[in-house]
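Mind having a look at this structure? Questions to follow.
Every protein chain of the complex appears in place save one, which is left out.
Presenting chain A:
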């Protein structure tokens, strides 16, 4: 479920190497892209359309109406289990916090999206592979509850290796907590859009991310319950081409649309306007 390590390796391979230079090489087509162009294009390769990983802050910039975002997140994680593997959890946390520049793997707040009052919650892959522990679960739940109380829609962008092992059963319980919170929204007939990005697996997919009113996915994103390596180990055979990718899930009826990042804001705003209460 929590496959941080696997994805850390993937990142090394799959993400644009962020050299201080002005040029970035596309990991898919090898094209040399001027970094400013790539940024302006939301980290989608202008040559082949490959979607590179986008930071959580850039996501907020992409989706929230300009100047509307007011951050509400900021809870800090604790080592409730006194967890130590090859190093103590608090030491890992310090490193993750330094790397990601935030206390845990989520950023969120109030904003408007296409003019619709919303709560936007974005997971951050840079923090422990976007794994969900108590803080992520609580921030999501508070955000959803706030939306229900204030008549806002909810937009959640998922990117996660799954539940965080270092918080063990408490991480698992966040799946139930976040899912239950969505019932508050349901009762108020407020829309919830889930956006699945590369990668979204494990306990995140198997809870709040999969039970939205509308589910959108970015092209080529790895999305599933079990990670491909676990499946390969279980069945001892190679996985089919494109298995667990967005397009595969669209074909199998699991997502509503695969949307190019450059059209994402427009699509989200369209859906919200169609679903949000009219009076």
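The criterion applied here is as follows: a contact is a pair of C-beta atoms (placed from the backbone, for glycine too) under 8 Å apart; a residue touches a chain by one contact, two chains touch by 3 or more; residues count from 1.
What we mean here is this: contacts and distances are computed from a predicted model.
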"ABC transporter permease subunit", "Oxidase", "NADH-quinone oxidoreductase subunit J" or "Acetyl-coenzyme A carboxylase carboxyl transferase subunit alpha" - which is the UniProt name of the missing chain: "Acetyl-coenzyme A carboxylase carboxyl transferase subunit alpha"
Omitted-chain contact residue, chosen from A:44, A:60 or A:175: A:175
Where the missing chain touches chain A, by residue: 1-6, 75-78, 80-81, 83-86, 133-135, 137-138, 141, 163-165, 167-177, 179-183, 201-203, 205-211, 224-226, 230-231, 234-235, 239-240, 243-244, 252-254
